[in-house]
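Missing here is one protein chain; the remaining ones are kept as they sit in the complex.
Chain naming follows the written order as A, B, C, D, E, F and G, and within any one chain the residues start at number 1.
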Amino acid sequence: MKPVFTYTKGMTAVDTSYCPGCTHGIAHRLIAETLEEMGKLGDAIGVAPIGCAVQAHKFMNVEMCESAHGRAPAVASGIKRVHPDKLVFTYQGDGDLASIGMGEIVHAAARGEKICTFFINNCIYGMTSGQMAPTTLIGQKTTTSQEGRTREQAGMPIKMSELLSNLDCAVYIERVALNSPANIRAAKKAVRRAFEVQEKKLGFAFVELLSTCPTNWGVTPQDAMKWLGDKMIPYYPLGVFRNPEEVRA
Amino acid sequence: MKPVFTYTKGMTAVDTSYCPGCTHGIAHRLIAETLEEMGKLGDAIGVAPIGCAVQAHKFMNVEMCESAHGRAPAVASGIKRVHPDKLVFTYQGDGDLASIGMGEIVHAAARGEKICTFFINNCIYGMTSGQMAPTTLIGQKTTTSQEGRTREQAGMPIKMSELLSNLDCAVYIERVALNSPANIRAAKKAVRRAFEVQEKKLGFAFVELLSTCPTNWGVTPQDAMKWLGDKMIPYYPLGVFRNPEEVRA
Amino acid sequence: MSTTKLFFAGSGGQGILLMGQMITYAAMLEDKAATFLPSYGPEMRGGTANCTVIVSDAPVGCPLIYEADAVVVMNLPSLIKFEPMVKPGGLLLINTAIVNQPAKRSDIRVLEIPVNDIAMDLGNPKVGNMVMLGALVRATNVVSEDAIRQVMHKTFTGEKAKLNDANMQAFAYYKQYA
Amino acid sequence: MSTTKLFFAGSGGQGILLMGQMITYAAMLEDKAATFLPSYGPEMRGGTANCTVIVSDAPVGCPLIYEADAVVVMNLPSLIKFEPMVKPGGLLLINTAIVNQPAKRSDIRVLEIPVNDIAMDLGNPKVGNMVMLGALVRATNVVSEDAIRQVMHKTFTGEKAKLNDANMQAFAYYKQYA
Amino acid sequence: MAKFQVRFNSDKCKGCELCRAFCPKGIIVMSTAINSKGYSPASISDQEACVGCQSCALVCPDGAIEIYKEETSE
Amino acid sequence: MAKFQVRFNSDKCKGCELCRAFCPKGIIVMSTAINSKGYSPASISDQEACVGCQSCALVCPDGAIEIYKEETSE
Amino acid sequence: MTEKVLMKGNEAFAEAAIRGGARFYFGYPITPQSEIPEYLSRELPRRGGTFLQAESELGAVNMAYGAAAAGGDVFLSSSSPGIALMQEGMSFLCSSEVPVVILNVSRGGPGIGGIQPGQADYFQATRGGGNGDYKLIVFAPASVQEAIDLIYEAVPLANAWQNPVFILADGILGQMMEPVRLPEPRPFLEEKDIRAKKPWALTGYGGDDSGRRIVKSLRMQPDELEAHVEKLFRKYERAQKELCRYESVGIEDADIVFVAFGTVSRIARESIDLLAAQGIKAGLIRPISLWPFPYAAFDALGKKTKLVISAELSMGQLIEDVKLGVNGRYPVALIHRTGGMLPTSVEVADKARQLYQDIIKG
Partner (left out) sequence: MTEKVLMKGNEAFAEAAIRGGARFYFGYPITPQSEIPEYLSRELPRRGGTFLQAESELGAVNMAYGAAAAGGDVFLSSSSPGIALMQEGMSFLCSSEVPVVILNVSRGGPGIGGIQPGQADYFQATRGGGNGDYKLIVFAPASVQEAIDLIYEAVPLANAWQNPVFILADGILGQMMEPVRLPEPRPFLEEKDIRAKKPWALTGYGGDDSGRRIVKSLRMQPDELEAHVEKLFRKYERAQKELCRYESVGIEDADIVFVAFGTVSRIARESIDLLAAQGIKAGLIRPISLWPFPYAAFDALGKKTKLVISAELSMGQLIEDVKLGVNGRYPVALIHRTGGMLPTSVEVADKARQLYQDIIKG
């Protein structure tokens, strides 16, 4: 029998610490597979800040660095300066990237850092057990918006892909979703394109991966997938926001 | 004789500490005149973070608070919670707002804080003697971009008005310039509109005032005005980026 | 001065923390000093839950314990991990409906209670922890049965009040069973 | 051990800091210890500039001074503010081309030099500070004229080298003037 | 012999049921047994019916699924 | 009598020359004297020629200019 | 007096802050204190207050700065790394004399460390992790009840001293439940009363700009800045006289005196009993105010004492204050765990006995 889908060398043998059905595992695999396919596992350096994925270094078979909450883009900027030819990436949650780390991500994008950012948007703070994030949808109940988030109380959820699209040097920006086999296939293409943009030193590449947090959403993994499709995608439309000519083909 | 243009009660008798020809003085006056005309000098609270205008409280006849570098929007958010019916505003430089304070301004805008931000964009760090700001134009020489800023080294200058226009609750955003009598008249209208948006509690209001720093640009005040028109406006186009129905009339 | 140190361990959905809280609450109603300390943080996500309860006539010192008068284990990993924590001569309560391995120590008293099976028999699979609570209270006398009854009525109010009968029935079950 | 403490004050464009740096540099060339300390920060924006220079045979202690052997004032506000800083018996050099007010103290030596006028006479309005420097060096002997000459040649090189003649002429002027 | 073979690593499986939910053929079932991590792992009920669409493997967050195809040269 | 009167507060003036630069009538001149702050203040050379456009006052960063108009009722 | 209730530490702290008068809360989630913002996000709006989730701890401390500068009574909480991010803010609060109540439910460090209890933020709290000369008023509760009482008191205390009051708790206190009595709620200070009650607070001057108020921190002229710092330190000197608090247990004739605060003091009390059973008389000084530190407590130590032991959850921070208090009069030793580990009372007793025996043997 010929393997058509098998384990990637990009993942270690260690079981992830994620809850059952959490899409962090899928996102990890996509990055790992892509780097493996590109032959770049040994030439990549990742940064995972605090968040459920802070221990990503245990699961992804690349060299990695933890970072303080929100600061991964600054850390990655530093790493890239030392190793301009390595593939440097950050793997950040929405609390991390869109809340405390807003300054760092906007500036890394504005400077056109030649790094990739994978933005795991699950509309909630996972690691700290379910508080409202800047991405939490209107009406969504969290432990700090127990009646559901309102516009009046906390403003509208921030669309990071759209926001960063204003920055010239953020040359590749795409939003994908991890809620179905088809979308996951598309997500992997986006991950690939992001790394290619970096390889070609075109500028900053950003992939927003709409994700689930069944535990803190309080639903089954399957219902989480459905909620992602029904609620998140309408507010966070999928698509390519910026795409440099060189990788468009 | 009937006064047609006279000193506003919104300014104190204290001479400003600004360099000759610096447009900070004009921006101060516009805010002061507007509050006076609205009868709100005693009902306004301003926040000036570190930057050349940190001592604005000496010159503007309103109650004011200094703030740490970049944090004025957070400070103003706190003030507004305590005094929801006062006119609360921040007065921030481009180093302050677009660099260290990026997180705070984006989030204040995203939350739709009912405050006004007056953003004095002079493409440079004035107070610290002329280093590159995130708004410094390509080719502009500063003490930390002595050969002129390049895209490769520091990315493209950030257009704050455009960036914030992505945020739903940032309901009023306009860019004006302080480089000619006509533009100054227009700027005053924008200041007025911003305060009206706040009075009506419609959301966050933002006015970007293109300004000069003759001292650190190393030119005469007159040439600075010209440079603003010739170089800044083409990159930072004037105009209304967001405007709620209620004040459009 | 009498002090009782209890430890509860099991997996997330088994009502571990509730057992501990009910004992603590009951102790308070009896005007005793008591502390309740859950394990916390993301490791709970792995699905384990445990807590410590200390009940005393005098103010409680450190709420953390390293040796317990009684340990309740509701699943196998908990048995393996926490059996050593029972003090010599102390009590170990095992949920044998799920734990299919006996205790190793001989210097302690062991009570084997198939709480899920009992709960199923009682027609309500959710009351397993109450069966265990009944066993514990009767075996240790750490608080009175009456205090637990009061706690139940204060804990399950409104909508949930209708659970009280089933809960008390489960709580009382151990008497028959023993 | 001989230590000379100098203070220079004036407004932004008057070459105040350059005077101080040239003395310090000259002292270094003579293998003396020396420190130069400018005032710094945004208050310079107001248009004032001042600096302290200490030249000594032994290592210099604190580079800040409260009393000077000689004070150079290039404008009126500086005279008012810094005249008291001259130590009794010390020297005050006033640019009388701009300062139209006499010194108040009688316990010090005062040299009045209309440096801008002299510079104008010399055909180069920019060399006023060199006229003052010449006066200072000759009046205090803090460094040798030759050292200053060397400094000039090291400071004004390339494009600026052509200024050296004018500068040296200005520097030497005070001899005639006195 | 089935055209595709879907192999589950039941020690890695967390019983999230996503593979089951996304299998277009409805041939993935959850076990009643419990694995070493305390979860009921997924397995395939009807290997023959598998169309090799990889949906199960793509959605599996825990890398518990491998898919093999009959070698045409065999 | 001039229709407009432009008054300069020369103690506030920092001699930036912006008013001079923006006066459409070219009637603002810089003084040769120096004010208490050390600047050469601006003043008006030909009051009659002033059209009251307020350009000078609008661009003055230091609030040194007031403009008065002849009362029509006078 | 209200009736006894059983509450989780963090929720009790939050409730105590409300009852103490804190109408405004700004915070950012972090374990092990997230129950505080969670509780307050529900309770404050319901009770006429304001909960605002900040974008970060920097945001939170600066929102707190603004609200308190505007006369609001503000509560702020976080845990170690979050508190580290607030250090510039702390320095500003003290410099501008803006009163805020701040709670650190501290955890193990350094770096992101872990989430189990720690006391290794002692230096940061008492010496100031921000820039310049300033002091926080710092209290360390040893029980949920004491934490409630201190937080309740902190709101008026911060106002009276126009200085941040900092409560240094730990993850155990935050997570545990103990029966407690909650104090009667104080009414919130209403907006209209701020101008009169807080003569320094920003409210807008209304019709009369002669009373225009400014909240500031910059003082470019060094003499002016020095005068300001000296003014602050006159206040701090007064605080040293008035705010020192500690509890001592049997120290006059003790062979060994433990010094410990927070959870560790509870362990030390148990160790005292264990040592007594072995014929060693141990006593305890429990500082409640960490700044001002109760150095005077050490004056009560007698001739019998052979050893003073600092027991703490850090590699030795409290011990410096112990040494400063002892000033060479007795030997000082350290018993400690760190990184989220706690010593048992047996461990403390054993180590103490060992140290003691080494000393009496010479």
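Just so we're on the same page, contacts are C-beta pairs under 8 Å (C-beta built on N, C-alpha and C of every residue); 3 or more make two chains touch, one makes a residue touch a chain.
From a predicted model like this one, the values you see are computed outputs, not experimental measurements.
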Selected from A:34, A:77 or A:136 as touching the chain missing from the view: A:77
Residue in contact with the excluded chain [from D:13, D:61 or D:84]: D:61
Of G:49, G:72, G:99 or G:118, the residue in touch with the unshown chain: G:118
Touch criterion as defined above, residue of G:198, G:337 or G:353 at the omitted chain: G:337
Interface residues of chain D (partner: the chain not displayed): 21, 24-25, 27-28, 33-38, 40-42, 60-64, 66
Interface residues of chain B (partner: the chain not displayed): 50, 54, 66, 68-70, 95, 99-100, 102, 125, 127-129, 131-132, 134, 143-146, 154
Residue numbers in chain G that touch the chain omitted from display: 58, 80-81, 83-85, 87-88, 91-92, 94-96, 106-116, 118, 120-121, 123-124, 127-134, 217-230, 232-233, 314-315, 317, 320, 323-324, 326-329, 337-341
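Assume only the chains that are shown with their structure count from here on.
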Minimal step count in the chain contact network, chain F to chain G: 2
Inter-chain pair with the most contacting C-beta pairs: B-G
Inter-chain centre distance, chain E versus chain F - centres from mean C-alpha coordinates, in Å: 85
Distance from the mean Cα position of chain E to that of chain B, given in whole angstrom: 60
Chain G: positions in contact with at least two other chains: 31, 55-56
Set of chain E residues in contact with two or more other chains: none
